[in-house]
Each structure stands twice: as structure tokens, then as C-alpha cells.
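A quick write-up on the structure given underneath.
The complex appears here minus one protein chain, its other protein chains still in place.
Moving on to chain A:
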Amino acid sequence: MGVRSAGVRPSFPRAAATVVIAGLLLPVVLAPGALSANERGDGSGQEGEATLRVGIQQEFDSLNPFLGFSRAATEVFRLIYPTLTTYSSEDFSVVPELATDWESSRDKLTWTFHIREGVKWSDGEPVTAHDVAYTFDRMMTDSAAATANGNYVDNFAEVSAPDDGRVVIRTETPQATMRSLAVPIVPEHVWSEVDDVAGFANRRMPIVGSGPFEVTDYRPQQSLTLEANEDFWRGAPTVDRLRFVNFENSDAAVQALRKGEIDVARKLTPAQFDALKGAENIERVKGKGRRFYELVLNPGAANSAGDPIGTGHPALRDVRVRKALDRAIDRSELVDRVLGGHGTVGAGYLPPIFRKYHWSPPDDERRSFSLEAADRALDEAGYPRGPDGIRRGPSGRPLDFEFVLHGDSSTDALVGKFVKEWLSGIGVEVSLQPVSDNQVNQRTTAGDFDMVISGWSVNPDPDYVLRLQTCGARPNPGGGGLPDSFLCDERYDELYARQLAEFDRDARVELVKRAQGRFHEMATGLILFYPNALEAYRSDRFAGFERQPAERGVITAQQGYWGYYRAEPTERARTAGGGAGYRSAAFVIVGVVLLGALVVFSASAHRRRTAEHRE
């Protein structure tokens, strides 16, 4: 046996090498195949019909408009449910939608909305003032129905519909946001049969709605399909079908865009955006962002009862420490190096896309980047360096902060690395803790962080995000609540209340700016930058999209349905299929053949070997 098996031994390294080579080849062979598996459903439906396919990287948290608040879900609600008013695509000004006009009483406490006539639900029933009253009423009486948009009805005293054409809303105190109630209106005849809102998934297809589109098919984690509503009161949409296609990561979406399997890809990383430059048949859109990207410093979290919660570091309760940390962060370096220049350096709370409300600290309040100044400020505040170079607080506890990041975000990862390095330069230790998005939310709400990354998309009316910093946004002892930086400051709250009750536009802008100034002064949330929204679309299938705002705006995730509603399909989009790639099919076949060959080869080698062993 010994002699004969002599020929066998060298096949060990050879077999191992084969395996390694196969391992190296595998991704190359499989990648195009794996991506083509993402072509969900058909390319383009029937001949002559245009389908707009949008790649998304977020799940629909719920199709129930009372519950869903993810960006993906609210975008769908805007497409299928009416709202009283909407924002124009031109410049975010408030324009009529379901309500044709509205008036308020002299004391600004009673509002009357006139409902558009002749609008129908997709099952043929008319849309009336009773549906509107029912929707608000449900949110006021059923706490589950207030989950997503409860903030709009907090201050409502009574909602009634005296006839089919009028809705009357009385508020407790004057409320400046009455013209922009972004609440999806639902059909009463469908929803009055729903007893348990919290448990209702709203998955009966087609979903009864009354927007430019109608949801007809939903496959969780795959796609959501909407058909055009030909009877939409503003006129039928320009495309016949709209489909949101789920992707696990943005690289897969971009590859699908390149191959023509989807028409629009969004939330591109700077590297992807730059790589698509000059790509054939692909047009890039760099929109001004509606988002701010914020580094929250835990100022001593407390719940709505005022009891301290969470594990925040005591040193961060000292505003001098928070200000010193702010000076140790180089925002322009972050925009250059993390965003690749695709963003704006952070200043006030509201992004510059809303020119009126945007505020920048004046020169004497600005905390410009200077490690020396930050170092000195910490020395003066009484946080001397210990023997290991780490600063100690009055209690002797070292300044070592836990920095919670979104684990899947490359932006967070990079920002974390930069901040860690800068802060280590001023004697502050930072340990990075990338966790899942859910855990970030949980830990933020529970106050279990020293530093955490946060960020919100701002509505044209800034009330929603301004409210996040008030005492009222702190979590309830029993759970719930949507806190951001746990700033609970008397002066800020006073400015917030005054802007909400102020109906003179200029006076309100002034109050909003003063509130931002106070927020900046307290330094609980450091606005690092406003990232651009990076999108790309197939220019061979779509000639263009309506952007919001018209100047340097975005085409998806708008405040309204304009981008999808007025997409401009080309002749090619109506005639050709979605380019479902014969090439990718070829890749798959070649890959399978190669793999098969490998398997056969190694199996026969194995059989030969064992045969020789047996002898």
C-alpha cells in the first residue's frame, strides 16, 4: 500500500490549491449571476406601457399609514393617499391638494378647509370631508393611530365635518403648522371596519386610496408595485407603472442600474457617484440635501417625568466640555474626506436648502476648529490630564466616551475614525460602537450613549424637527417618545412655543433662528454637515424628472409625489423591455458550467484517490 499511495500524497496541496483558486474565482463568476437574481418580476409589463423602477435599500416598515414612518413607507403614502395640502416642487411653498382653499378665524383657533369636489377613492366611493374628519378623529381617540403622525393632532380640540365639502378643526392654542398637515387621509368606509389599528398591516390588494398611484402588489423584501391612477384629479401620471425594488446594499442597486434592471438608484455613496461619471446612458443627480447629520452629546438624559435615565457620562453634562469637543472637530475636513465634497459644512440646525430658516452662527459665536483652543478650554474647565494622558473629571472618572454608530453606514464609520483621532489629541478617549440601526434607536431613546450619530430629514415646515429638542420630546417613563439630543432647556422651549403660535412669517423665521441659536449655544447636538442627496437614473429610458426644489433639487424622496408623477419616459421605455440582460444570463451559464466542471474534476480526483487507498 505504501508504495502505491506514493503518487497520492502530492494531490493534497493540489486539491487545496484547486479549492483556493475556485474560491477566488467564485465571486467573479457569481457576482453577475447573483445580481441578475435581483431582476424581480418582468422588465416592463406590456408593450407600450412605461414602468419606472426605483431601487431602494430600506424596508417598508408598514403599509399602514397610521404606523409607518420609515422614509420608504411615507414616500408610498404620499403616492396613494391624499393630504389636505402639499408642497410645490418649485420652492416648497404650500399648495392646495385635497383642500382647495382654507381660512382661519380671527383668533387662529378655528380652521375651515374646503374639500375638492369630484375626487374618488379607487373603489369608486367619493372622497368627502367626512373621511378627513374621520382620519383626524381616529388619531385623536386611538393612541395606536397616533404612532406616525401624532404630533399634528396633539393640539387639536375638535374636528368635525358639517357637510361633505367642509372640515372644521379647532385647536387648543394657535398652531402655525395648520397649513402643512402632512397626514395621509384614509377612506372611512374601509378603515371604520378596522378595530385594531396597531395590528392591521393594510395588505389587502389593491389598497383603496386616492393618489396618483395605487398599490397593487407587495412582496416583502422584494418589491412594491403601483399602477397609475388614470382618474387622478390632477390628471393621469406620465408612467403607467411604478415599482420599488429592494436591494440589500447600494452596490447591488448601482450594478442593477448599470445593467438597466432599474431606472433610478438613490442614496449613492460618494465613491459610487463619482464612479458613475461618464457612464453610458446614466445621468447623475446631485441634489441639495434636506438632511442634517448630527453628533449628539448626551447632556444627561431624563424622561418626561424628569428622572435621569441611561448611562451618559457625567462630564458631558458640563456645557464647557461639550463646547470644547465641538472645537476639536474639523467640519470642512469631514465634508472633503468623508463626503468627497458632496455636502455642505454644518452650521445651524436647519439645512441651507431652506434658505429662509437656515441659520449660521455669527463670527463671535462660531466654534471654529482648533485643537489647541479645545485643549486649553478643557484645562480651564478643570479636567486635567492623568498620567496616561487621558483627562479626568472632578470625580476622578476618566473622559472615555462611548460613541454609538450605525454599523452599516460607511459615513458613520469614517466620521467615527476622524472624531476618535481628533479627540484623542485633546486627551479624550473614544470607543467606537457600531451597532444595528434598531439598536441605535433603542440606545438613543434610552439615553444609553455618550455620543451618538443622529440625523433627520427636515420638512419645509421646521416644526417637526424643532420639537425633537424640546422637553416634550423626552421619552415617557413607560416607553415611547422620540427624543433626539435630550436638550430640555427652558429658553429653547419658550422660543419653540412662540414660533409655533406665530403666524407672521418673518416674525416666525426670526424666532426659529433664535431657537437654533440657543440650540447651538447649548451644544448638545453638533451639526456636522448637510450631505447632498446623490441619485442616478437611466437617461435612455427617462428624459428627466421633476425636481424639488427646481434648483438643484432631488427626484426621489420628495415632499410630494412630483418626481414620480411627472417622470418623462422616452420612446425606448415604452417599447423596449427593461434590458433584462442576456449578458447576465450568459454569465450565469458560464459560471454554472465552470462550477460543474470543478465539481466533476474534484470528485473524480477524490474517487481516484480513495480507489487507490482501497487497494
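Methods note: contacts are C-beta pairs under 8 Å (C-beta built on N, C-alpha and C of every residue); 3 or more make two chains touch, one makes a residue touch a chain; residues count from 1.
Assume contacts and distances are computed from a predicted model.
A.B. asks: Absent chain per UniProt: "Cytochrome c-type biogenesis protein CcsB", "NADH-quinone oxidoreductase subunit D", "Peptide/nickel transport system permease protein" or "Potassium-transporting ATPase KdpC subunit"?
C.D. replies: Not shown, but named in UniProt as "Peptide/nickel transport system permease protein".
A.B. asks: Check each of A:A413, A:V465 or A:A501 against the chain that is not shown and name the one that touches it.
C.D. replies: That would be A:A413, which touches the missing chain.
A.B. asks: Where the complex has a chain not shown, which of A:R71, A:K286 or A:R337 is the residue touching it?
C.D. replies: A:R337
A.B. asks: Check each of A:T85, A:S210, A:S250 or A:Q516 against the chain that is not shown and name the one that touches it.
C.D. replies: Checking the options A:T85, A:S210, A:S250 or A:Q516, the one contacting the hidden chain is A:S250.
A.B. asks: Using the touch definition up top, pick the residue from A:A275, A:A305, A:A550 or A:V592 that touches the left-out chain.
C.D. replies: A:A275
A.B. asks: Can you name the residues of chain A that touch the chain not displayed here?
C.D. replies: Contacting residues on chain A, toward the hidden partner: 2-3, 5-6, 8-10, 12-13, 16-17, 20, 23-24, 31, 249-251, 254-255, 258, 268-272, 274-276, 330, 333, 337-338, 340, 405, 407-410, 413-414, 416-418, 420-422, 431-434.
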